[in-house]
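A single protein chain has been removed from this complex, and every other one stays in its place.
Showing chain A:
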Amino acid sequence: MAENNRVIDPSGSAVKAARGGLDFQQLSVKKNDKGYAWLFLGPSLLLLIVFIFYPMLKTLYLSLFLTNGNGQNTVFVGLQNYMTLLTSATYFASLFATLIYVLAVSLLTIILGLLLASTASKNVRGSSFFRTIFSSTMGVSISVSAIFWLFIFNPSIGVFTQLAAFLHLPILNWSTDPNLAMLSVIISTVWMNLGFAFLILFSAFQSLPQSLYEETAIEGASPSYRFFHVTLPLISPTLFFVSIITLIESFKSFGLIDLMTAGGPNNATNLLVYHIYQNAFLNGNYSQASAESVILTIVIAVLTFIQFKYLEKKVSY
């Protein structure tokens, strides 16, 4: 065994060399290491290639063809599928609805998440109890959230309807009014997101330096000044991380839409991924769905790239 030939290196240069890369001992085991490299990395690499890289290329390929119902390519049409999409009113409506949804969900998640985290980070008796409550929606899955909120928004027997009737307020048609349907999907998503946002933002609040607070308190800064000029800048990297994650996740929303509105009423909640699903699996239009998938990938790749770049710089003020 090549490893047995290794000797203790008193100067520690092997450590440096191994970290840096070159080392004669390393070279002597290289042949053996190659086998290990494939053994250890191979399974993951194979899975990623089969289920992520290959499908991505295939999607790109499919998006340039017309495909029949069985997913077989018939005619090469170049960018025509994209042109069809970008001139289609329904697709633009879907893009626009997604944008509204994504922005509303991210903003509300961040604002409410901040409110929850800052409230829970004050040291009062019982605050750990409240923390557990605040993070509890992390345990709620899509289907459970959909059922809870479908009942609350139910137009005939739902809690909101009953409350409105009790208070003699106008009764709203949550499921038939396009704006309200969108609002109900946004509310359920934000509620479901809050546990996650809270948990991360709360950790950021926990790691704030206490001394800075004492200083600003002595200087007589008001709580709101402190929040906007001390706290926010200090937690800005975490804030940025949560926003990007929420943006990416809301661009990919599917389950809640499928369960709560099925894209309706009148396509008001037909967000990007649901539109892909509809086109591909309900209408059998694989080529257009593939073009939509490519557009979705570009959007998400850009957001993820921004996230990496930002994290790399480890921005803090």
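Convention: a contact is a pair of C-beta atoms (placed from the backbone, for glycine too) under 8 Å apart; a residue touches a chain by one contact, two chains touch by 3 or more; residues count from 1.
Assume contacts and distances are computed from a predicted model.
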Name per UniProt, for the chain absent here [options: "Carbohydrate ABC transporter permease", "2-oxoglutarate:ferredoxin oxidoreductase delta subunit", "SCO6045-like C-terminal domain-containing protein" or "Pyruvate synthase subunit PorB"]: "Carbohydrate ABC transporter permease"
Which of A:51, A:76, A:96 or A:227 contacts the chain that the document leaves out: A:51
Of A:64, A:95 or A:204, the one touching the omitted chain in the full complex: A:204
Touching residue (missing chain; options A:79, A:99 or A:159): A:159
Residue among A:180, A:247 or A:280 that touches the chain left out of view: A:280
On chain A, residues whose C-beta touches the chain left out of the figure: 1, 3-4, 6, 8, 14-15, 18-19, 21, 26, 30, 33-34, 36-37, 39-41, 43-45, 47-48, 50-56, 58-59, 62, 71, 115-116, 119-120, 122, 124, 127, 130, 132-152, 157, 159, 162, 165, 191, 194, 196, 199-200, 203-204, 207, 237-238, 241-242, 248, 251-252, 254-255, 258-259, 273, 276-277, 280-281, 286, 289-290, 293-294, 296-297, 300-301, 304-305, 308, 311, 314
